[in-house]
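Missing here: one protein chain of the complex. Every other protein chain is in place.
== chain A ==
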Amino acid sequence: MKTVINNYIREEMFPNMWCPGCGNGIVLGAIIRAIDDLSWDKDKIVAVSGIGCSSRITGYVDFCTMNTTHGRALPFATGIKMANPDLKVIVVMGDGDCSAIGGNHFIHAARRNIDLTAIIINNMIYGMTGGQYSPLTPTGKYGSTAPYGNIDQSFDLVELAIAAGASYVARGTVYNPRQSTSLIKNALDKKGFSVVEIISDCPVSYGKMNKMKSPADMLKWIKDITVSKKVWEGFSPDEKKGKYAIGEFLSKDRPDYTELYEEIIKKAQERGGNK
């Protein structure tokens, strides 16, 4: 049973360490299929991750990989891209890694519009450390640190990325793997900072605390809370509560940071700077 997947994974690392039904594996499959569609040379791809269950992805893919510190995947990736702009740099983060610990790095990578692809696996909880609520846990849902329900307002990562200046912003789910694959493919292909949030399931930490015992229950819930962007736009504010729009939200062209930096190097050299 050889599939495209086998060409891009470190088979000796499998079966993966994720819990049964974890969405990380579904996202990993979508990333690999998107890269295969683009026929990229896997030695020219760098996958960078931080800390969390989702960050284990870099251990399973046969690219150049780097597992960094919590929330700091984007700064490391920025360094890699600046040093060698020819590399394709993919950053995989979880919701806590991206929006809490690495929140500042996220908005500033978007502001600079550096040519990276950020894939955020949003399972709406800190899964690895035991189910503490994250900035993306919906209001009213339960976590080990919110036994009476979460009173925080959650971030809308799509709106945050658009406001911060990203070039490409999309949201998919693990229930819709074909759509997610094509969104990731578009994001990888886009010059500039691309963001794809994939709503994922954590049956063990999130599901158990929110009355969804099985992975299938969680996927059904994800199906129920998501609507296409087109349907979403016709919704009243009341109908939008507790729902997520999925699809492509932004794809615009803006000079990316590495291009601008090249121009600065040229300018400095013309004025007699060191070559």
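Just so we're on the same page, contacts are C-beta pairs under 8 Å (C-beta built on N, C-alpha and C of every residue); 3 or more make two chains touch, one makes a residue touch a chain; residues count from 1.
Rule of thumb we're sticking to: contacts and distances are computed from a predicted model.
Student: Between "ABC transporter ATP-binding protein", "Transport permease protein", "Anti-sigma factor RsiW" or "Ferredoxin", choose the name on the UniProt record of the chain that's been left out.
Tutor: Spelling it out: the chain absent from the display is recorded in UniProt as "Ferredoxin".
Student: Of the residues in chain A, which ones touch the absent chain?
Tutor: 1, 3, 5, 9, 14-16, 18-26, 28-30, 33, 174-175, 177-178, 181, 203, 214-216, 219
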